[in-house]
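Only one protein chain is missing; all other protein chains are in place.
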Amino acid sequence: MDTNTHDRQGGGGGGSFLARLGGIDRRWIFLAMGLSIAIPILLKLRFPEVPGPMARATFDAIESIPEGSRVLLAFDYDPASAGELQPMANAMVHHCAARGHKIVFMALWPLGKQMADATIDDVLLEFHPNYAYGTDYVQLGYKAGNEAVVKLMATNLPQQYSTDAAGAALSSLPLVAGVQDLAAFQLIASISAGYPGAKEWVQYANSAAPEAFTLVSGSTGVQVSQLLPYYPAQMEGLLVAVKGAAEYEMLVTAKYPSADKPELLAERLGQGRVRMGPQLVAHLLMIGLIILGNVAMIAGRSRGGAR
Amino acid sequence: MLQRTVPIAILSLSGLILMLAYFSPMTTSWGETVLEWFNILAAVAFVLGAGNLLAVNLEKISSRRPGWAYAGITLVSFFLMLGFGLLKVGAVPNPEHPDLHFAGSYDTAASPFGWTYEYVFSPLTATMFAMLAFYVASAAFRAFRAKNTESILLLGTAFVILLAQTAAGMFLTGWIPEDSMFAFLRLDWMKVAITEHIQTAGMRAITIGIALGVVATSLRLILGIDKSYLSRS
Amino acid sequence: MMDRSRTHRTRRLAAASLAALVATAAAMAPFSLATLAWAGELAATSGASAGALASALPAASTGASGITEPAVGWINTSRLPLLVALVIICGSVIAGILLARSGRPLRIRRLAALDAVDEAIGRATEMGRSVLFVPGIQDMTDIQTVAGVTVLGRVAKTAAEYDARLEVPTSRSIVMAAARETVQAAHFTAGRPETYNESNIFYITDEQFGYVAAVTGKMVREKPAACFYMGAFYAESLLFAENGNSIGAIQIAGTAEPSQLPFFVAACDYTLIGEEFFAASAYLSGERDQLGSVKGQDFGKLFIAAAILIGCALATAAVFIPSLAGAAASFKAHLGG
Partner (left out) sequence: MNGTGNGTGNGTGNGARTNHRFLWISLAVLGASLSVFGTAMAAQASGGDAAQATVALSKSIGVWCAALLTIGILTFLYKDNPFYKVCESILIGVSAAYWMVNGFWTTLVPNLFGKLAPGLVREVAIPSLPVSETPGLDMALAFVPLLLGLMLLWRLAPKGGWISVWPLAFIIGTTAGIRLVASIEADLLAQASATIRPLVVMKPATPAGADGAAAVGAAAVAATVGALDFWGTVGAITGVVGVLSVLTYFFFSLEHKGAVGKSARLGVWFLMITFGSAFGLTVMGRITLLAQRLEFLFKDWLGLG
């Protein structure tokens, strides 16, 4: 496909200031991009987020299940995607705990368990020190097998996870002692960076027991187009990239502030919004660049005649 | 014969067998076996790559070509890393077999290999990756010009998506009620509509086309019609 | 009605393919048993991927449940629809080739990107600059790399004829070996074996971004006049294309990696999109057989388009006539393989 043949000449070659802008040295663009990301980071700029329908749906899904419900959080990502997904995980864990839900952690990605462990330490035990292992939360850890893990959990959870991550038998942990399959959960959330992840949860967990539980998901920006077809029919909530995380953070911190550690909560549940600062400025820069490029082209055309 | 007919025969036969093997439960796993062989083959072929890396850089140094000192840096860092890794220098002993040096793990940050990975390899690759933020901006500036219908659609869509990605989208159109008949003017609505219906359709068709292309390319090779890989006629 | 005729055709085709399979399986039985035993062992011992394999084996042998055909030990009945599709699609490509051999005039539309190949190499020759060919960053197990290397063969032939300097940095040792064979073959075909220089095809590193750093560095230093990107590309697509643009090179890209197409389309002069990329080497060869196979791809497309239309018609009808719902669903499921 020939889309771009005549660009090499740029918009340069004399003419007005605007027309010359079209052929501007691209290093100025680099500089502008660098600054638009660096300055918000240095100044810790935070812009108010207006929660979109998807973030609101996710929030409502966790709100609407009865207090003290059993919730399964799957950490299906690794450090490479933590920039986008960790803020979601933090906010979701705080949200669930603030609602008094009992949380079961697990991971389809090998490093997901470490991400979950970190979240337990940084958020769950930090802001909800009364949460006791075994009765209020359980860490099942990572199991190899990708979607096969989900499939087996859907029909026979104890067969997939005979023990928790530390090797304790499930029967010795009151929270999961009687759990037979995924229908024992009121809500399942997959924080997902790709395969295996949210898509597999929809395909293999939801189809096994569509009415039993609510499914929500947090996703990176790159893989979201694969998940959109499932929202909202099979997936009641979907957080997309840093933006989704920031919006969800807003909703959670607005309703559930921390009484004794407000500053720490603002930091731990503010990462998404801090990361949205550079996003907003950089996106506006890109929009401005596109407008500028076209203005320059039109200015050059009207001056130089048809080319 | 050995140089021309045999390779074609090998290619066709191996291709055909693996095509059909998928359909029998007894032979389904052959594909995986072959891929495993390939991994071993690729590891053996590292000798070829390393030999070439050495040859290229040593030649630069010996003929004092411009930039020969950089070739030296490449070789030094190559040999250091290779030595650290192959000899498992400073490996953390395996708790179950502390006496076996080569059973230890060499990729924790406590060993030189792991240290170099963490503080040299990772930052370098991550920064190369991060450079894309700059190039995305310059590409958008240069290429998104409204020259014809096609380019207007390209840049218009990118424009809508970029706006909808940030709070700016909500700021501009968030006031339109979601259940009104003008809800389709909301940027977040447009973004979902574009990605869910048009982008999905486009990607589907591209994928279908690609699959057909893969079939035709594979068949051309298996049937011996495309022989471009054969040298020395 | 539709459904029944389809099953009928399915049966007939299945019988034919079954016969072919019996022959192959009989010939390979001893070996296959050995492999099976070996795979079973592997599964029992080593971790995740093998675990999946282990679960696949019993599943495969019991996979006949739910399908009407009786289970036969050495054929996976649940994959019969796929076999039928394979026969149809491959058959249409082969039909295209046979049609070409019958001597009828072949009409195929031009691809602007391929017309530009000669022009780009010619321009590089005139300017006394080199031509850069990047065969992607994947190994030969990716069919895109294989397609990229076949395109390389044509590009190298033209470069040899023009006596242009062609450089091929690779990020895999085996791709380097394959590219050397191919370029050498091209020099032979062009009748200039003496101008082949092996050292122009070299390995850099398996690491994606290490490879990018080296190639972009090379680009800004040596300023090739034409850059070809043909193969499997990921995040590096835009790094190459933007740097290539900054040095004023003509850039022609081809990839079947859907996520990277936007960047090539935006930043390169010409882009071969998905299927076009796979057709490129056939186009460039100019051989009748190969062009026929391109025509065969179109037959395949017609089949798929027809299947989609029929499926949609059935599904739409099912909205109003609920009794059709079963037929619509089964059509869709069977098409899905």
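A, B and C label the chains in the order they appear, each numbered from 1.
As a working rule, a contact is a pair of C-beta atoms (placed from the backbone, for glycine too) under 8 Å apart; a residue touches a chain by one contact, two chains touch by 3 or more.
None of the values given here were measured: they were computed from a predicted structure.
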| The chain left out here touches which displayed chains? | A, B, C
| said: I need the residue numbers on chain A that touch the omitted chain, in ascending order. | reply: 1, 27, 30, 33-34, 37-38, 41-42, 44, 83-84, 220-222, 224-225, 241-243, 275, 278-279, 282-283, 286
| note | In the full complex, chain C touches the hidden chain through residues 34-35, 37-38, 41, 45-46, 82, 85-86, 89-90, 107-109, 140-143, 146, 174, 177-178, 180-181, 197-199, 204-207, 209-210, 213-214, 216-217, 220-221, 258-259, 261-263, 265-266, 273-276, 279, 294-295, 297-298, 301, 304-305, 307-309, 311-312, 315-316, 318-320, 331-333, 335-337
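Rule of thumb we're sticking to: only the chains that are shown with their structure count from here on.
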| Farthest chain relative to chain A (centres taken as mean CA coordinates) | C
| query | Just curious, how far off is chain C from chain B if you go by their C-alpha centres, in Å? | reply | 16
| field | Whole-Å separation of chain centres (CA-atom averages), chain A against chain C | value | 34
| task | Could you tell me which residues belong to chain A and also touch two or more other chains? | result | 3-4, 7, 26
| request: Return the residues of chain C touching two or more other chains; collapse runs of consecutive numbers into ranges. | output: 245, 265-267, 273, 276
| field | Complex interface listing, chain C residues touching chain B | value | 20-21, 24-25, 28, 32-33, 35-36, 38-39, 49, 53, 56-57, 60-61, 63, 73-76, 79, 82-83, 86, 89-90, 93-94, 97, 139-141, 143, 146-147, 149-150, 153-154, 172-174, 176-178, 181-182, 184-186, 188-189, 199, 202-210, 212-213, 235, 238-239, 241-242, 245, 256, 258, 261, 263, 265-267, 273-279, 281-282, 285, 287, 289-290, 293-294, 296-297, 300-301, 304
| note | The chain A residues in contact with chain B across the complex are 3-4, 6-7, 10, 26, 29-30, 32-34, 37, 47-50, 52-53, 224-225, 228-229, 243, 276, 279-280, 282-287, 289-290, 292-294, 297
| message | Show me the residue ranges of chain B that touch chain A in the complex, using the header's touch definition. | response | 133-134, 136-138, 140-147, 150-151, 154-155, 158-159, 162-163, 165-168, 170-171, 174, 178, 188, 192, 195-196, 199-200, 203
